[in-house]
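Removed from the display is one protein chain of the complex; every other protein chain stays in position.
Every chain is named by a letter (A, B and C) in the order it is written, and numbering of its residues begins at 1.
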Amino acid sequence: RYPLASFGLWMFGPALLEFGNEEQKKKYIPQIVKGEIRWCQGYSEPGAGSDLAGLQTKCEDKGDHWLINGQKVWTSYADQADWIFCLVRTDSSVKHGGISFLVFDMASEGVETRPIKLISGSSPFCETFFDNVKVPKDQLVGELNGGWQIAKRLLQFERSSLSAGGLKSIGGSGMLTAQDYAKMNVGVDDQGRVADGDLRGRIAENMMHDRALSLTVRRMTEEAQAGQEVGHTASILKYVAAKSNQDRLELMIEALGSNGLGWAGESFTDDGLAATRAWLRSKGNSIEGGTSEVNLNVVAKRVLGLLEHQ
Amino acid sequence: RYPLASFGLWMFGPALLEFGNEEQKKKYIPQIVKGEIRWCQGYSEPGAGSDLAGLQTKCEDKGDHWLINGQKVWTSYADQADWIFCLVRTDSSVKHGGISFLVFDMASEGVETRPIKLISGSSPFCETFFDNVKVPKDQLVGELNGGWQIAKRLLQFERSSLSAGGLKSIGGSGMLTAQDYAKMNVGVDDQGRVADGDLRGRIAENMMHDRALSLTVRRMTEEAQAGQEVGHTASILKYVAAKSNQDRLELMIEALGSNGLGWAGESFTDDGLAATRAWLRSKGNSIEGGTSEVNLNVVAKRVLGLLEHQ
Amino acid sequence: MTFVLNDEQKMLRDTAMSFARDELPVSHLRGLRDNQANGIDPATKDKLAELGFFGVLVPEAYDGVGLGMVAMGQIMEAQGRTLAATPLLSSGVLTVSVIDLAGSEAQKTEWLPKLASGEVVGALALDENAHHSPLNVSTEAERNGQGYTLNGAKTFVLGGHYADIFIVVARTFGEAGQAHGLSFFLVPSDAPGLTVTPLETVDSQGAANLTLENVAVSEEQIIGPVDGASDILETVLDRGRAALASETLGSASAAFEMTLEYLKTRKQFGQLIGSFQALQHRAAIMFTELELTRSCVGHALSAIDEQHNDVPQLTSLAKAMASDTVHLVSRETVQLHGGIGMTDDHDAGFYMKRARVQEAMLGGASFHRDRFASLNGF
Partner (left out) sequence: MTFVLNDEQKMLRDTAMSFARDELPVSHLRGLRDNQANGIDPATKDKLAELGFFGVLVPEAYDGVGLGMVAMGQIMEAQGRTLAATPLLSSGVLTVSVIDLAGSEAQKTEWLPKLASGEVVGALALDENAHHSPLNVSTEAERNGQGYTLNGAKTFVLGGHYADIFIVVARTFGEAGQAHGLSFFLVPSDAPGLTVTPLETVDSQGAANLTLENVAVSEEQIIGPVDGASDILETVLDRGRAALASETLGSASAAFEMTLEYLKTRKQFGQLIGSFQALQHRAAIMFTELELTRSCVGHALSAIDEQHNDVPQLTSLAKAMASDTVHLVSRETVQLHGGIGMTDDHDAGFYMKRARVQEAMLGGASFHRDRFASLNGF
């Protein structure tokens, strides 16, 4: 069985070490390390996407247990997970200061999951519903109403894992490229250049940005090794990676022509069908793990020091 | 002598007819119609560009006269004008409701003008300074503190005159085009196509937008004749005209290569030099008469009905 | 007037808009997809026929209404708004135009009434490669005793999965790439040697690949001059491009309106997302491109009806602008909807998928920029 290691090992584990109490560490860390328990994370809600702190899943103190009601969305692999770590609202009079962090068993009564079908087809994402779910009191991690601090730390882990390489693999590296398809489907002139100079120029421009992104990742690595501050440079990566990958796949679909317009069936090549699905899936790159709009806000405010309206 | 008809005849005249008193109409309208008096308009200030109502030129009531102190900028032909119609601040406790509309003689003591040199060279624009300028009381047009209403009406006249055709003539129609220069300087293939397919595609795209703009102006005209509401369509024209003209001239400079990089001298052709100046001058298209940013705000709010933050 | 509809056109537009809105909403396409109908929908076809839509370009003498391309554009735009899956473009525009412009009196009398009534659905089988390239035809029509024998293959034939008859463009002379030597052949879908393979396409509207193996056609099945089809073909394609540009404009407009509505209702950070200035400017830019595209499409349609001599340039303008605009709008539609726009439950993806088909068919933006540049001498 697929261990779903990433959520436990890379994200929840480190957070638990930082924010959990001794008992919790003793109970969960060994399981995480062994990969015995498959974890999922309950963060986004239908009304709380970019504005995660707007979440409304209600958690009431019932004396001997917490009572959870609400809905999560984009819960990866929720339908296969054993446990969830979850942000809930324990105080609705304040926004960030009314959020708590709980863990509980996905087999609890009142938990239901429903897989989400994407525009590109099936996905690991689920909607997760909580209907009067009872959670033991000792499964609160950190302080009551102190969950936002843990959430922020976890988001950092998530964003750093959505690096350039991470995104590109979504698109399926090893596939043929836009320029391959352009050569095959549009043809070349006597110097081997893609006959459509307009398309060729746009493919070259995208390749250049892609190359520039790789070089920027390399520059950051070297600068970090040399002890230089690289936070400013890092802030642009997610935005650029999403845009570059999306543009790359748009060009691939354009170069494929009608070969890139299939959904299924033997009249299309596997490569062509994979490109189409990858193109559609890539549209999520600029939404998941922080939208591009939020990325640009962050660059403008934290890096460039531009203020909000006063 | 150049009558500077436009400001008097097209803008101030109609406004005077609407807002002036009988005496003022009797005094000024005949002069305007005969073109005897050259008018200029005192609107923008260094601190009040897009936010025109932020103007600070002070006008004090001194019993038998108004006393004006302050500075105007972008006053076209101020150095050749006989009279000015001018927005001044008569109440600093409110913004729009503290503005009044005055006319006065540019030969008044305390008026000074200084021509503005643009990045493209000399221009009709001036800075205009008022140092204790005395203006007779009967030269207030409309109500005291009622000048903003007149200003808005005048801005409408101005924007409608900055139409597609208006902008293009700034760039000097009749000049050779980007595609002409591309053919001459980049060369063509055996089918007569510009050899640089990337540049060629971008020129075609710009021509298409330019053509689309002309067709949109034509569509508006026909729809207006047919009694349809065309305000929504009109709102995009200034923005598109500025962008299209700027892109056109950027492509022309690119196609000209080093022939487009001259400032003066006989080593460059007159056409090439004119293109360079037109290219630089066109950068003002998206600033003067309402910036493109303000245009887009207007479309978003008035046409699309999007709200401000609440 | 070029841009203002006359009363007849206005009425047709209203009818088409109501019909699409009430009977062919996006959920209708979703239903077809979920039932594996591959865009085939005889009930809808019959309703369209009843409304007379298939006869809009058919002259009255052949039981059509002969209203022209401006009228047809209104219907196409309406269908584009809701992503209606119909064979109107392939049959009512492309097939009707070939027969009307190139056919003999006998051929017109035989086929146009049937096409106008929807009794027969036609499709134009032209492209053989992944990219639209009208002269790039290798399908061979070899002279035999009684007529011709066709051999070759056609790819991604619009409406090909739906068609009762095909207009096959084949080469009676010369080589792929040459204008001279193309001819039209009318081939029934059940002709021996013709294989029609339906395609399951990304937009759920379907299309078909054809293979022709020794398909025998008689002299009577030739439409128009032998070797001389290419001029008429270009005229027919320009009608198709203008019609498709109208459809594309409709889709882009509807996707934009859906997005605008979302900007006005979705809140994040306690604010309507449509009150964020960066999104306001992006919405204003989309609106701008839509207005520009509307002018180009309207002008192309009326230029065809008025037989202006710059129709090729104007249809390339309309098709390129419409393609670029729907590309922009479909990307922004998903992005501005955020996560919900990525789900299959939402309509955003349907617009995006159809958009790429609209862009590619009958020449993408890059094809038409190239053509526009050549027509402008550079």
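What we mean here is this: a contact is a pair of C-beta atoms (placed from the backbone, for glycine too) under 8 Å apart; a residue touches a chain by one contact, two chains touch by 3 or more.
Since the model is a prediction, treat every value here as computed from it, not as a measurement.
J.: Just name the one of B:K134, B:K283 or B:K301 that touches the chain not displayed here.
T.: Of the listed residues, the one touching the omitted chain is B:K283.
J.: Of the residues listed, B:D82, B:E112 or B:D198, which one is in contact with the missing chain?
T.: Only one listed residue reaches the unshown chain, and that is B:D198.
J.: Tell me which of A:K26, A:K152 or A:R193 is the one touching the absent chain.
T.: Only one of A:K26, A:K152 or A:R193 touches the chain omitted from view, namely A:R193.
J.: In terms of residues, what is the contact footprint of the unshown chain on chain B?
T.: 44, 46-51, 54, 73-74, 116-119, 185-186, 196, 198-199, 246, 250, 253-254, 256-265, 267-268, 276, 280, 283-284, 286-288, 291-293, 296
J.: For chain C, which positions touch the chain that isn't shown here?
T.: Within chain C, the residues touching the omitted chain are 276-278, 280-281.
J.: Which residue numbers on chain A touch the omitted chain?
T.: 179-180, 182-183, 188, 191-194, 200-201, 203-205, 207-209, 211-213, 215-216, 218-219, 222-223, 225-226, 228, 232-233, 236, 239-240, 293, 295-297, 299-301, 303-310
Keep in mind that, in the parts below, only the chains that are shown with their structure count from here on.
J.: Quick one: report the Å distance separating chain A from chain C, using the average Cα coordinate of each chain.
T.: That pair's centroid distance is 38 Å.
J.: Where the centres are mean C-alpha positions, what is the separation of chain A from chain B, in Å?
T.: It comes to 48 Å between the two C-alpha centres.
J.: Which chain A residues touch at least two other chains?
T.: In chain A, the residues touching two or more other chains are 196, 198.
J.: Could you list the positions in chain C whose residues touch two or more of the other chains?
T.: 276, 366, 369-370 - these are the residues of chain C that touch more than one other chain.
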